[in-house]
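In this view, the complex is presented without one of its protein chains, the others remaining in place.
Order of writing sets the chain letters: A, B and C. Residues in each chain are counted from 1.
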Amino acid sequence: MSSPETWTHPEPREGPAATAAAPTAEQVIAGLRATSEGGPELVQLLTPEGERVPNPEFDRYVADVTAEDLRNLYRDMVLVRRADREANALQRQGQLGIWVPLLGQEAAQIGAGRAMRPTDMAFPSYREHGIAWTRGIHPKELLGIFRGTDNGSWDSNATRFHPYCIVIGNQVLNAAGYAMGQRFEGRVGNSGDADDTNEATMVFFGDGATSQGDVHEGFVWAAVYDAPLVFFCQNNQWAISEPTERQTRLPLYQRARGYGFPGIRVDGNDVLATLAVTRWALDECRHGNGPVLIEAFTYRMDAHTTTDDPTRYRLSDELEAWKLKDPIERLRVNLVRHENADQAFFDSVQADADALAAELRDYCFNMGEPPIEQMFNNVYAEPNPVLDAQRDDFLAYHASFGGEH
Amino acid sequence: MSSPETWTHPEPREGPAATAAAPTAEQVIAGLRATSEGGPELVQLLTPEGERVPNPEFDRYVADVTAEDLRNLYRDMVLVRRADREANALQRQGQLGIWVPLLGQEAAQIGAGRAMRPTDMAFPSYREHGIAWTRGIHPKELLGIFRGTDNGSWDSNATRFHPYCIVIGNQVLNAAGYAMGQRFEGRVGNSGDADDTNEATMVFFGDGATSQGDVHEGFVWAAVYDAPLVFFCQNNQWAISEPTERQTRLPLYQRARGYGFPGIRVDGNDVLATLAVTRWALDECRHGNGPVLIEAFTYRMDAHTTTDDPTRYRLSDELEAWKLKDPIERLRVNLVRHENADQAFFDSVQADADALAAELRDYCFNMGEPPIEQMFNNVYAEPNPVLDAQRDDFLAYHASFGGEH
Amino acid sequence: MAAPAINKAGQTGGPGSADNAVQSLTLGKALNLGLRAAMEADPKVLMMGEDVGKLGGVFRITDGLQKDFGEHRVLDTPLSESGIIGTAVGLAVRGFRPVCEIQFDGFIFPGFDQIVSQVAKLHARTRGRVKMPLVIRVPFGGGIGAVEHHSESPESYFAHTAGLKVVSCSNAVDAYWMIQQAIQCDDPVLFFEPKRYYHSGNMKAEVDTNATPIPLFQSRVLRQGTTATVVAYGPSVKVAMDAATAAQEEGKSLEVIDLRTLSPLDLAPVYDSVRRTGRLIVVSESPSEASLNSEIAAKVQQECFYSLEAPVLRVNGFDVPYPPAKLEEHFLPDLDRVLDAVDRSLAW
Partner (left out) sequence: MAAPAINKAGQTGGPGSADNAVQSLTLGKALNLGLRAAMEADPKVLMMGEDVGKLGGVFRITDGLQKDFGEHRVLDTPLSESGIIGTAVGLAVRGFRPVCEIQFDGFIFPGFDQIVSQVAKLHARTRGRVKMPLVIRVPFGGGIGAVEHHSESPESYFAHTAGLKVVSCSNAVDAYWMIQQAIQCDDPVLFFEPKRYYHSGNMKAEVDTNATPIPLFQSRVLRQGTTATVVAYGPSVKVAMDAATAAQEEGKSLEVIDLRTLSPLDLAPVYDSVRRTGRLIVVSESPSEASLNSEIAAKVQQECFYSLEAPVLRVNGFDVPYPPAKLEEHFLPDLDRVLDAVDRSLAW
């Protein structure tokens, strides 16, 4: 597999790109704007300094969160980040064709993911490694996508975590349909004990995706069919090289205003706030008040993918400003300040992270080559004589090289 | 050409459709709701009874409208309705394959159309016979579409009236692009005398169309590029058999709220209000404050097309209620009440309408058959040897029948 | 297959009940009864589309279904084709078997991305874990005197798309069975219906709802002959049959094959036939460049290389946008163009 470097960039020999343009004034302003706190309507429960701020509306959604729960959220985030960094390194070492970093979005994903019940369903985009983690999917199950052996190896039925979706935004309609199905099956609006049988769906997409027609149609359908669907938009400020200004005039959570369902902006670097807001949104959906749009205001701290070069389009100042709001750091400070975690805990998390990284690495190095038949199998659920003949011909042809080919 | 009746309905022999269902309770309610005045935010300058009501915000946009202007608006509406009815009759007589009635939407279209300057551009859907009229297009230029001889014979460059668009909603993006072009060429935001060089674009679509992804993308692009584009949605309450409840929870003008540009609902049966609101919106656009969404709240008083049977899905009560708000009648009453028109005027309009109908009829009866080559010509602007050979072969083949075929 | 066996369908009373097993039906009515039978047989079967509920669809193919099965099984959807197909994908993931109606052929394109990127690929993407038992019904083809976008033949786009299956019915008997078989199929099926014959009285046929249908993905020899083979599908089958009747008067015996399945193609009967007749004419309303007819020609010239006495000849719509109605008689393959192709083949 050729390294993606060779295809998204001119070869190094050609020298530095002629126009590695410095960001313009507008971009500087946009960048700085983005580092503000996300506007007055941003829901925040933990400040960047790790202080717990009261929120009369949302406190009750995390009233049951114990110190242990907080430690678990912290552990989730650290492990997910560590897996992300390890995978990024594996790409650099040529073990993966490409990697899509999640760095900086850990709180948004762990907060949202941990708000879900096992019976809820999730439709991810392609950067949802943290959500995957909360669905019980080991990071190694993601690797096939990026190494090029399969399109992800988890069981989407068992985990209720749909396959990654790479076509921007079109999974949103699939999620809307699934949520309609939950409603049609009577899994919405049951009260009392039967509340346990209620279900909801979450769909994940980025700021850039909001421009796609399918996302709009998802809003329309979910609204018209009262579908129990939480639209979870991770606004990480960038769609590859394009700032959110290329997609919208208004904060994205306000998009919901035109459809008649609630939209809310949460501090996506605050795991507690994200947990609270997502719990609220899922509750609304399960009780028949869906859909809901959540904009998690966060930041993509790394490149778009390992083939991307952010220095061409954004200032490093911007990244520095966001580092002060690191999602993991603020929970760590909070845990320490309230003496909810001691050094032993942090050491154990560190050890777990090391072990996870080693496991991931090991797994990656030992991933086999997929069998040729895989390309032909499962294209159809039922027989297809035309394709079967193609397969048989090719396998015979291939065998004629004595396995050398 | 087979009559559309034979293809959209079972043959008469098969008896009445088994399930010509009476509307459900929800539909009755929906229908009645629709006959309300469109909500508190509806802009109205003429009540259904023809009374002029003051409107501090919009009065100034029609302050220059003289009695003669009012008479001209009336004349426009009567002539457009007459052409519509004549074409409908021509379809019944087998002269047209299908007709798309405009009945009931005359005020929305004449008000909007007369607000445009000749240098503005319009992108219609397929029911915009009234807009066409205001662009100086004779109704006979529309007939080819419905008789099946061409796709409309007007010159869209000269009239600045784009061809009819039948794929729901996709002209909205085309209009957004055109308006972007106006901006790129510096035709927006010029002040003083140069205001005359400012241009804007209007795009017309229905309530049903608002569900299409392309309409959303049109909103996004126009907003992001500050395009001088007026989105003019004629909410005629129905998309074929589907009430607006199938498309949205909220009044449609509120859709704009999610994009950061103004949305406004106007009484689409009030030609004066529509004129005022559209003038305002075009002004905003020309001065660089676009885009704007207008929802013209109106009613489709006839079937969707001549092949449609509205008795299957809506109550005749609904139509009766809307008849009380007839757009032509209210202006007539107003003209009479203020003695701005006498019987001679009404007689002359009647005579003009009769003449127009006769002309249309006459034109229709004398429309020739299109030449076979037309099918091949103009597929490309430059030569295409493959198609040219197909054409030559077919023309030779056809000629071999001695023109009998 | 997840759905109940097909011979259960339509035996529970109503229009398709056993005591009334043979009925003379138009193609449209046969589809309607086939859909009804499928809905009765499996509560997971849903109908979705624009105007399919109260109105019964602009062609009335879903007539009466919403009334009898309710608004949660027959959905009058928002006006968005990507939405219809995209939500159907999600419903299928959830275990439903959605049957989507695209109102007219020319309006399938806003849903193209969902079809190509999701419908066609989800089963492969999940290595078989997620099935896509989805049917997309498309009234297609011309001859109805309609306006732009209402008479197109987009089937080749889908036959070119790996992961989809594509079929077309040409008569009431097939319509009744094929739609049920398509709904039972665990693969996504694009189902092309020859709208011009929906309500045609002289296309009525006796449909025996107790019969055992032939499998969905098989072509069928409709008429045997020796002079040349004519292959067609959907609305062109009638053209081919009419041509065969006319040819007979001139002493030419045409073998006519109804393709029925467009993907996967079932060309064994065609190869058999061409090996006997040595000549093949393929007929379709679709433009010809890079089309299904190109594929048939490409396959037959390979499989029957030594049997062909003339090249495979194609009778297609032209490579132009579907023309205004007054010109469609010239665009559409007709009996004369088929006979002309037969003559050219014979004279090769």
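Just so it is clear, contacts are C-beta pairs under 8 Å (C-beta built on N, C-alpha and C of every residue); 3 or more make two chains touch, one makes a residue touch a chain.
These figures come from a predicted structure and were not determined experimentally.
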Contact set of the excluded chain (shown chains only): A, B, C
Residue of B:93, B:350, B:377 or B:400 in touch with the missing chain, whole complex considered: B:377
Absent-chain contact - pick from B:62, B:179, B:301 or B:353: B:179
Interface residues of subunit A (partner: the chain not displayed): 1-4, 6-11, 13-14, 17-19, 21, 23, 27, 97-98, 126, 144-151, 166-170, 208-209, 211-214, 239-242, 246-247, 307-308, 312-313, 369-370, 372, 374-376, 379, 386-387, 390-391, 394, 397-398, 401, 405
Residues of subunit B in contact with the chain not shown: 123, 150-153, 155-157, 162-163, 167, 170-182, 184-185, 213-214, 217-218, 220-221, 224, 374, 377-382, 384-387
Hidden partner interface residues of subunit C, rising order: 106, 109-110, 112-113, 116-117, 120-121, 124-125, 148-149, 156-157, 159-163, 263, 265, 287, 289-295, 297-298, 301-302, 305, 308, 310-314, 318-321, 348
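The rule we apply is simple: only the chains that are shown with their structure count from here on.
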Chain separated most widely from subunit B, comparing mean CA positions: A
Centroid spacing, where centroids are CA-atom means, of subunit A and subunit B in whole angstrom: 44
Rounded Å distance, subunit B centre to subunit C centre (Cα mean): 35
Rounded Å distance, subunit A centre to subunit C centre (Cα mean): 41
Set of subunit A residues in contact with two or more other chains: 213-214, 217, 220, 224
Residue list for subunit C, restricted to those that touch at least two other chains: 77-78, 80, 82-83, 110
